[in-house]
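Attaching a single structure in structure tokens format; questions to follow.
Heads up, one of the protein chains got dropped from this complex, but the rest are sitting where they should.
Read from first to last, the chains carry the letters A and B; within each, the first residue is number 1.
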Amino acid sequence: MTQAITAHERDAVPEVTRLATGERGGAPGITSEADRPPDPQELRDDQVDGPELTARLAKTWGTEKGLIGALSTVDHKVIGRRFIVTAIIFLFLGGLSAVVMRLQLAQPENNLVGPDLYNQLFTMHGVTMMFLFGVPIGEAFAVYLVPLMVGTRNIGFPRLNAFSYYVYLFGGLMIWVAFMRNIGPDVGWFAYVPLSGPEFSPGKRADVWAQMITFTEVSGIAIAISTVVTAFKLRAPGMTLDRIPLFVWAELVNSFVIIFALPAVVTASAFLLMDRLIGTHIFNPAEGGDALLYQHLFWFFGHPEVYIIFLPATGWVSAIVVTFARRQVFGYIPLVLSLIATGFLSFGLWVHHMFTTGLPQLGASFFTASSMLIAIPNGIQIFCWIATLWDGRPVFRAPLLFVIGFFFIFVAGGLSGIMLASVPLDTQVHDTFFVVAHFHYVLIGGNVFPLIGAIYYWFPKFTGRMMSERLGKWHFGLAFIGFNVAFFPMHITGLMGMPRRVYTYMPEMGWANLNMISTIGAVLFFGSFLLFLHNIVASARRGALAGPNPWNAGTLEWAAASPPMPQNFDRIPVVTNREPLWAHRDTLPVVAGLSVENREQIVSTVTAGRADLRETTPEPSIWPFLTAIATTILFIGSMFTPWAFVWGTPPLALALIGWFWPKPSTEDEK
Amino acid sequence: MKRLVPLLLIVTLALAGCQGWQSALDAHGPAAHTLANMFWIFVAVLGTVWFLTMAALLLALRRRRPVDADPLVTDPGTEKRMTMTISVAIGLTLVTVITFTGLSYAAQKVLYSHKDGALTLLVTGQQWWWEVTYEDEQPSRVFTTANEIHIPVGEPVLIKLEASDVIHSFWIPNLTGKMDAIPGRQNQIQIQADRPGLYRGQCAEFCGLQHAHMGIVVIADTREDFERWRDHQVSSAIAPNDPERQRGMEIFLSRPCIMCHQVRGTDAGGKVAPDLTHVGSRRTIGAGTLTTTRGNIAAWIVDPHGVKPGVNMPTIQLEPDEVQPLASYLEGLK
Partner (left out) sequence: MKVYLVLPLVAFALAACEREDREYRANPMTAESQEKIALVPLSAGPSGPTEYRSGLGKEYEENAFHISQGQRFYTWFNCNGCHANGGGGSGPALMDDRWIYGGQIENIVQTIREGRPNGMPSFRRKIPDDQIWEIAAYVRSMGRNVPKAAAPGRKDDMSPGPAEQRRPPGQVIDGGQVPPSAQMPQ
């Protein structure tokens, strides 16, 4: 599979392939709308060429101006851009709350914030980073990049995609407004019962947490489904399963993990809401419920969650390593298989968050074995990337620097994870700052560093301008040093006995110096992000123009203009290699025959990636936005009264009816 | 070379971390010793793995190929060598992982094989203090205290863990790992100290506002000292004989104190807050928040929320001249 493509093979594909016009070999008598031969009157993209084709397609696929147009758009790039920006704003909010916490902990018995605000702060930090940044950022990149990388014009289910963005936005706004109004949850991002239950969490704080989960999970599952459909059914002709870019594979596996993991936490938070609002006793031991049940449900989601955050990052790393090593990836098949293995294994580890709850010992030790076993697929990935760099010609630009930072930090975090996987060792370090250090090494190393690399890498694609390389290097240096200064000492504070989630500690505990170092590092780390912000804003205005392929990369998104036109590609490319732009340096082979006047896409077969059907994808619509509003009213109302399900459903039903109202397809109108 | 400086700094810091009265690496019991040794084995092996991986990465980052090389052209020989290397590395990882799992399981066996001990305690986690009940076959020798555990040196002590409100976690790092106290369940853990001393612990599961101030102290004594202490704890409070303390007792008994606190031998019979029968003999008040001195007791009574905001101890109205006698009385409850 990893053999070089010969010059002969490169030439074997004709420059323009025409799509068959209707003589599709189906069983006789069974015809569907999609099998109908295309209307000969309709303008097709093999009849026009050049700038006229571009302009006409841009009109067909474009987003209308004005507020209504902006809210109706179904363009995956517009939605994806909003998604990425929103997630990064939440990253900054989460980071800000972390800085306040670090300042409080800088000195023993500090009085900057009291316990009540501190508890809200660390809950908001965790919730924001996990649910409003960590999960969405991976999905946001999928929304923007997967359709481009597989060579299609829009994401599968574009309206569902638009809906999921608004639901996510409203959920995030709800919890932050609640926090500003002193209704911020104060029970931790995990909200263990009974502390988050009705007796010990009066008021609406825990309800806000639980309902925010519902928002983000509805949104998360919806995008995951769109991503799976895009990756399976909308690939460009010729993109067989083994030619799918690794980034798309990562997002695909990630989407499946999301689809299977998130229902568990929705169950947990819905049960919690029921206990709190309508007086069920699901988690009440006195009435036959069980407090530990909650932890099982939560961590059955909570551990895959870590991989939901990490898997997209493997996609970013793969893309950056390949481009900047100037070599096709080493070990494509092992990399894909280890992604899939990680996805499966991630569901077998959740009990290692509960080793100190007194579970049966033999059972717990099985989870030690499975937790350690995940080192194997992750090891394969790390080794394959190193091998790619080894045999390549590394070009040290900012994206690669952040990926190198990722290697240093993530591998360290993964190795301290091996300690946590061991039941006996875990009893000492569980719920201490050692764990805080560990998962920040894993999550910041495994997600944030690759993310920043990815932003430096794809920024030219998003905006058409390059980011400043000089600032990028400063940013990397500051972030790398700041991060390690902030988080390495936490390993030691944890071993010295400092538990997590304490708002202060006493001077005689001897943790003061280490905490001060951590705070200084945290401030540095946050400062590096301000530099990053400056770089983004300045480069978006004045950066050097990028052109379609500034990095000379190999995957399809670089064949589109920067920023891409609404239609992504004037003609859909034909894929003959895993790195199409490297295989065809001058002109990419394309297919023609799609409508110019309709939003027509190629639907291809799942494994072979053969063009199978021609299908129109939905027009822009305001209904997804209205549905999201109705959903928000229902969700927020149901925090206050179960009757919200009665009066909240009709508006939602109306919005959905509007959304799904059968329209005569534009083809039929002609 | 530049990396070496911070590295040295880090190592020095790490060694400093071994000391401490609440440190997991400063082991003073057999279980903690097992865990600390295991920790260092893991650190050594995993540290080596990290250094080897990073060395491989740094070597890999050297440029070898010519600038204009076709990124799609690969050398089958190199590919084969890299496959072999990675296979070996993965094989070694697998061996490490399996060894660690075995090691971990063996240590787990040691940690949780509870030996028969002479002493059984029931520790109940509450927001935000620990109630400690010394169990005994004779009902008259059962007594309750708070936030302080005395144990005889060199003997395994079984601790039954319960929680009365939310989940707490009992953790004495110098002696052994932690175990959660969960409402509706009972967990067990065994502690044993090698030599006399004072070991601090703290609640390790987030339990609300004052999770940060939920400490507990374990004091390991010789068997004789321990027996003396226990005999004293079983007894009721001694009535004060000087006038100031007598006045303090009157104030105590006529004020909200008795709604929650118990002092055996008096009318104070509250059961929802720490038993104060021998509060003066304990090292700390407020669950490890303040040392027990007359001044601290007075400060605690006058403004508990200044010390521990949100604690269930209320601010009570006292005349200025009532504080001192009350504090003296409580301090005298040795």
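In the analysis below, contacts are C-beta pairs under 8 Å (C-beta built on N, C-alpha and C of every residue); 3 or more make two chains touch, one makes a residue touch a chain.
Fair warning: this is a prediction, and the values are worked out from it, not measured in the lab.
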item	value
Full-complex contact with the absent chain, from A:70, A:277 or A:592	A:277
Absent-chain interface as seen on subunit B, which is shown	165, 183, 209, 254-256, 258-260, 270, 272, 302-303, 305-306, 309-312, 314-317
Interface with the unshown chain - residue positions in subunit A	116, 177, 180-183, 194, 197-200, 202-205, 275-279, 281, 284-287, 640-641
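Going forward, only the chains that are shown with their structure count from here on.
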item	value
Centre-to-centre distance between subunit B and subunit A (centres being mean Cα positions), rounded to whole Å	38
Touching residues on subunit A, where the partner in the complex is subunit B	2-5, 114-116, 119, 187-188, 192, 194-195, 199-200, 285-286, 290-292, 322, 326-328, 330-331, 356-358, 361, 364-365, 368-369, 372-373, 375-376, 379-380, 382-384, 386-387, 389-394, 404, 407-408, 411-412, 415-416, 418-419, 421-432, 484, 488-489, 492-493, 495-497, 499-506, 509-510, 514, 554, 577, 579, 582-583
Subunit A-facing residues of subunit B, complex	6, 10, 13-14, 16-17, 19-20, 22-25, 32, 34-35, 38-39, 42, 46-47, 49-50, 53-54, 56-57, 59-61, 63-67, 69-76, 78-79, 82-83, 85-86, 89-90, 93-94, 97, 100-101, 103-105, 107-108, 110-112, 127, 165-167, 169, 171, 173, 176-180, 182-185, 187-188, 200, 202-212, 289, 309-310
